[in-house]
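A single protein chain has been omitted; all remaining protein chains appear in their positions.
Order as written gives the chain letters A, B and C; numbering starts at 1 within each chain.
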Amino acid sequence: MNRPLKSRGLFGRKYLDLQVREREIAPPDEDHVVVRVRACGVCGTDINFVRDWAEDPQALGHEIAAEVVEAGKNVRGLRAGDRVIVEDCSLCGTCADCKSGHPELCRNLYNLEGQPGLGEYLSVRYNSLVKFEGLDFVSASLTEPLAVSLTAVLNAQVPLGGSVLVLGNGPLGLMAARLARLRGAGWVGITGLAADNAREKARFTVARQFGCDQVIEADREEVGPAVKRHSPAGVDRVIVSSPPESLADALQAIRFGGIITFFGLHFGGRNRVSVDVNDLVFRKISLIPTFAEPAINFPVANRLLRDGLVDAKALVTHTFGWEQAEHTLRGIVDGSLPAVKAVMLPAGAPPA
Amino acid sequence: MNRPLKSRGLFGRKYLDLQVREREIAPPDEDHVVVRVRACGVCGTDINFVRDWAEDPQALGHEIAAEVVEAGKNVRGLRAGDRVIVEDCSLCGTCADCKSGHPELCRNLYNLEGQPGLGEYLSVRYNSLVKFEGLDFVSASLTEPLAVSLTAVLNAQVPLGGSVLVLGNGPLGLMAARLARLRGAGWVGITGLAADNAREKARFTVARQFGCDQVIEADREEVGPAVKRHSPAGVDRVIVSSPPESLADALQAIRFGGIITFFGLHFGGRNRVSVDVNDLVFRKISLIPTFAEPAINFPVANRLLRDGLVDAKALVTHTFGWEQAEHTLRGIVDGSLPAVKAVMLPAGAPPA
Amino acid sequence: MNRPLKSRGLFGRKYLDLQVREREIAPPDEDHVVVRVRACGVCGTDINFVRDWAEDPQALGHEIAAEVVEAGKNVRGLRAGDRVIVEDCSLCGTCADCKSGHPELCRNLYNLEGQPGLGEYLSVRYNSLVKFEGLDFVSASLTEPLAVSLTAVLNAQVPLGGSVLVLGNGPLGLMAARLARLRGAGWVGITGLAADNAREKARFTVARQFGCDQVIEADREEVGPAVKRHSPAGVDRVIVSSPPESLADALQAIRFGGIITFFGLHFGGRNRVSVDVNDLVFRKISLIPTFAEPAINFPVANRLLRDGLVDAKALVTHTFGWEQAEHTLRGIVDGSLPAVKAVMLPAGAPPA
Partner (left out) sequence: MNRPLKSRGLFGRKYLDLQVREREIAPPDEDHVVVRVRACGVCGTDINFVRDWAEDPQALGHEIAAEVVEAGKNVRGLRAGDRVIVEDCSLCGTCADCKSGHPELCRNLYNLEGQPGLGEYLSVRYNSLVKFEGLDFVSASLTEPLAVSLTAVLNAQVPLGGSVLVLGNGPLGLMAARLARLRGAGWVGITGLAADNAREKARFTVARQFGCDQVIEADREEVGPAVKRHSPAGVDRVIVSSPPESLADALQAIRFGGIITFFGLHFGGRNRVSVDVNDLVFRKISLIPTFAEPAINFPVANRLLRDGLVDAKALVTHTFGWEQAEHTLRGIVDGSLPAVKAVMLPAGAPPA
């Protein structure tokens, strides 16, 4: 890079007010790397922003697979052409928690500094990059959400042969179901909305492909009783990818001594739930949250995709470019697009 | 035993309606053991029963140190004169959970079948007894509550050198504070009511003896800010021995990534609390309950008392016999007795 | 049972000196249960006894699936006709370790008191029985070895997507390989002898069925280099079901920070190995043994068989009755029988 690159990027706010902004990306500082985005997934958070959450335009996209354009002079082990995942929120490796064996507690984070992953180029600090090989960019863009699901499944401490219920059949829920099965669960159930439209049908189809034993249309039947047909004493673990209010279903479905892990959020005010502390105590129910920050387990998640242990192709139902961006996001918001996971290709069709 | 023993026992209901009932204890069945109670502590639950919870008379007392009178013919390893702790709720050792390395999940429990620990004799199944040596009966009667506190401290996974806040300075809270210190906490704080009467003063005195760095009068100052004077980012762990509503204080005091363990209950309707799920997720706060059933860790707790690692003498402020029973319980209920832990001696002063 | 039952049982010593002895089984004591053996697997230990280890006749057989004939009067939850696994070495549920959450450390064990599982009837204490349903007896007789393999896989703490090498392709090794895969290993390798005879071929065939990615003929190629073709830095975990001397292969194959778990024994003097302590330290290699006593995880193992997560049918290549017992054991010892797992049916063909 002899001079700055022009880089288009996508920003958005409610209600589907999308903007393409152009920035200049300077040649990288000593410890920075300029990358070209090859594939970037659309996350539920992006959708929530442009549906009704965000008053002001937000940078969109953080599920990023990219190619190195140029690395700063102090950067070790990366050069032009390398394939990388870009973490959107990286641990520092130097704080008291990182240096004491607890990187998951790092609060000294590096982020994308307002750059949208749904864009052409990014300049990021070297420690936000995870190099990978042997995997196409579109599949690789699932690394971030898969890592979050993976952290949830690890937090859940799935017992070998045990039963796991996943609440919510969006991409994160579907991946959690697949990973629970991969971890040795003997029974996996998943909930979703009534499968009376193309999108919900698509999600439950993936659920079946991913090994779910039971799919539950949560607006058609009560989750607790539905689950107890198979597991009369309740399930061993519940993973909640749906909004906070579904914690009630989790508590109904869980067995004595079970663990509930949850990562579904709500920004419209429905983030508080009432819990019966006596019930938690008498039934020894642990509530262990899962949170995407800092990025963790990206190398493991990427390897699971590369080794085919999680089938990315089953999840990515749509890819799109600049011209289809607005149409695609609108279709996801209004439900007209039967998408499980949509991935943007900001640089056109990437190499395999 | 050639014939049944007469055994007096204490029952009670609201409002301080106490009864002494006499039962006959038959010679033990093949797998039962008849024991003579030498010391039995009064638990907060007993006090709640006779204050305002129980409509019907309840058997009182389950913190029991006793002496074997006679063991059934199939009982191994116990004979007349042996000192034993009587568990009030014992794991079976044979269910799927017990046989899979998870006795703490046992639901196939053995209990005292309505016999009061505040009584003279008990007939119990052999597996409810924990033999001990080298410890006096009064101290040994603390084994049960200490085991509950111990389980809470283990559930809390106290980091070496870390900070621990205990909510509530009753005997369970005080023992949790002592055990947190013993486990290597670098800072231990404890909350209680304003120390403006003899009982509250006595409790905070024990707190200081047990190594608490800070005592907080929770009705005089806000717990969160008080704790953050020492730990600006919040404490590593909170152990809640006080009622459910104090979970709010725990959430205020805890740091990012912390663990809250809780065992305080409420039977008067204030058992539900509202929690902000977003906050739990964003701050990675785990809620892990501690529950006394089944009995677990009694042998460890007993050994801690025997080895002087927890000073029973500091906690047992009062002992009493049949004649002082009503007076003592009344004094605890109305607060006129400056008791930390009161222990009944149903057979008179026990041997050392 | 109004009177004692006659029960034939198989005993053996070197060199293939087998005896059928008849005993009388009295009606059960209060806490005992008389069972009729329906299926009992032949274990490597049995084979070692009758090959060259045992000077004196040993009771043979401890992989037992049976049917309850009569339960003693104090036995809860079992009645005539119930299907049960008989543990050969049961935890007590009452010692200090069992009562402190560590049943795996129990030393106060109940065993079969010299009764052979390769026999007609047994009288055992109630706590040695694990009730099961929905599984045929022959498959159920694999519960014991599967539980040992399962404990090894749990001790190994297999990382999701990681690599696992199993040394030895006997039934325990094969089951360990299957369970490592079930636990989420991304790559599983297994070693055995050269596949130039029917038995070795049969074992490697099962290995492939059970999902092994690589089979290594350990007498034809060095294990370390063979494994490193796939995993250049070494494998994450090694499970050693072969004799102690193969620990050298494990140490060659393992990666920095890996865990080796081992349960292979030797009674002919080759039980000592030389290890380089500097190497263990510099490479952070943990050695964690797995041992079958006390019985643990039988309920989980049984459920895995019942749910088809481990395919018993693939392993049981031979069943036999009283008449074929000597022929079968001889064939296993001299290698003429291409057996993976042989199971005796002492009461004739059992119900499904």
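Definition applied: contacts are C-beta pairs under 8 Å (C-beta built on N, C-alpha and C of every residue); 3 or more make two chains touch, one makes a residue touch a chain.
What you see is a predicted model, and the numbers here were worked out from it, not measured in a lab.
Visitor: Sort by label and list the shown chains the missing chain touches.
Guide: A, B, C
Visitor: From the listed residues B:Leu105, B:Leu118 or B:Leu179, report the one that touches the chain absent from this view.
Guide: Checking the options B:Leu105, B:Leu118 or B:Leu179, the one contacting the hidden chain is B:Leu179.
Visitor: So which of A:Leu5, A:Val20, A:Cys92 or A:Leu265 would be touching the chain we can't see?
Guide: A:Cys92
Visitor: Decide which residue listed in C:Arg107, C:Lys201 or C:Arg220 touches the omitted chain of the complex.
Guide: Answering carefully, the residue with contact to the hidden chain is C:Arg107.
Visitor: Among A:Leu10, A:Ile25, A:Leu146 or A:Ile296, which one touches the chain that has been omitted from the display?
Guide: A:Ile296
Visitor: In the complete complex, which positions of subunit B touch the hidden chain?
Guide: Against the missing chain, subunit B presents residues 150, 153-154, 159-161, 179, 182-184, 186-187, 300, 303-304, 307, 309.
Visitor: Counting contacts across the full complex, list the positions on subunit A that touch the omitted chain.
Guide: Against the missing chain, subunit A presents residues 29-31, 74, 91-94, 96-101, 103-104, 126-127, 129-130, 295-300.
Visitor: By the contact definition given up top, give the residues of subunit C that touch the hidden chain.
Guide: So the residues of subunit C touching the missing chain come out as 97, 102, 104-105, 107, 244, 247, 256-257, 262-267, 271-282, 284-291.
Please note the rule applied: only the chains that are shown with their structure count from here on.
Visitor: Per the centroid of Cα atoms for each chain, what is the distance between subunit A and subunit B, given in Å?
Guide: Going by mean C-alpha positions, subunit A sits 44 Å from subunit B.
Visitor: For subunit B, jot down the residues that touch at least 2 other chains.
Guide: Counting only residues that touch two or more other chains, subunit B contributes 97, 104.
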